[in-house]
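The complex appears here without one of its protein chains, the remainder shown in place.
Here is chain A:
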Amino acid sequence: MGAPPGLQADCEELLSRFQETDSVRFEDFSALWRSMKFGTIFCGKMRNLEKNTFTKEALALAWRYFLPPYAFQIRVGALYLLYGLYNTQLCQPKQKIRVALRDWDEILKFQQDLINSEHFDVAYIFRKLRLDKAFHFTAMPKLLSFRMKKKVQRTPVTEEFKEPNDRVMKLITSDVLEEMLNVHDLYQNMKHVISADKSNPNKTLSLVKDDFFDNIKTIILEHQQWHKDRKNPSLKLKGKDGEEKMEGNSQESESCERAASLAKIKSKAFAVVVQASKSRRHRQVRLDSSDSDSASGQATREKRNKETLKSAGRKKSSRKRGNF
């Protein structure tokens, strides 16, 4: 069937209304559910076969919103949505929710977070679904039947629901930056040590700009600022002051700065994906936003790193030879 027409619009409507309530309580969700009469989505003289297919598609659609990269509130909303759809479906026996192995660990982590932060209603609902045996434990999220002719549909991630992209922050931690600075210093010292004139290293060895770290920091701060401004134009002024304050900070927060700075560059580079030409379509870099990638993600990430470093290098043409 593919996605039934209008279903995605309805689900996103419900989720965005839930997002506006700024709450994660089931009471609020169920109030919205009742006001939209979402349970009637199964009404309308569907015969058995169509009912089965429709319900399967509905559950698969709602499931997508339950996994990263969606924001926490959206994920909670998706869980409530799944609960609602599962219990109001008209199929007998009930259609189940498919869980792939690679997503299960992420889900358990999510559940643990819920319990730790005392979001008991969310945890209760997840527990209830599990006790109801609402899940099918599968290898992959959907059935793969190698239909070559059908266009491969990359389901687009709804931007408004996405978690603000801090994966980059997680990637470039302050530890990594500390280490980079240490390496840089060591390198500079090494140059001094091995050159004949102790104070002035050999000119042929100046392959790295000495102040590249400060440059990165500035770029990243700018980017972070831009990111913030894009989201909240009213905070623009506030941000500028904050930036100035940050300049004169102590060593500790400088490393966080550096973390942020580097993170900014990377996120800026990553956010832009060049559309490959038709002949290079198979090497199309895609913006992979799923956290739960393991080995396969690794390869694409490495490739992406190379490509985006290249593009980053091209952008910063004024700072030539920024050897990262």
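Criterion: contacts are C-beta pairs under 8 Å (C-beta built on N, C-alpha and C of every residue); 3 or more make two chains touch, one makes a residue touch a chain; residues count from 1.
Everything below uses one rule, namely that contacts and distances are computed from a predicted model.
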- Hidden chain of the complex, named as in its UniProt record, picked from "Translation initiation factor eIF2B subunit beta", "Small ribosomal subunit protein uS5", "Histidine-containing phosphotransfer protein" or "snRNA-activating protein complex subunit 3": "snRNA-activating protein complex subunit 3"
- Contact residues on chain A toward the hidden chain run 4-7, 9-10, 26-27, 30, 33-34, 36-49, 52, 83-84, 87-88, 90, 93-94, 96, 98, 100-102, 104-105, 108, 115, 118, 120-121, 123-125, 127-128, 130-133, 135-140, 143-146, 149, 152-154, 282-283, 293-296, 298-299
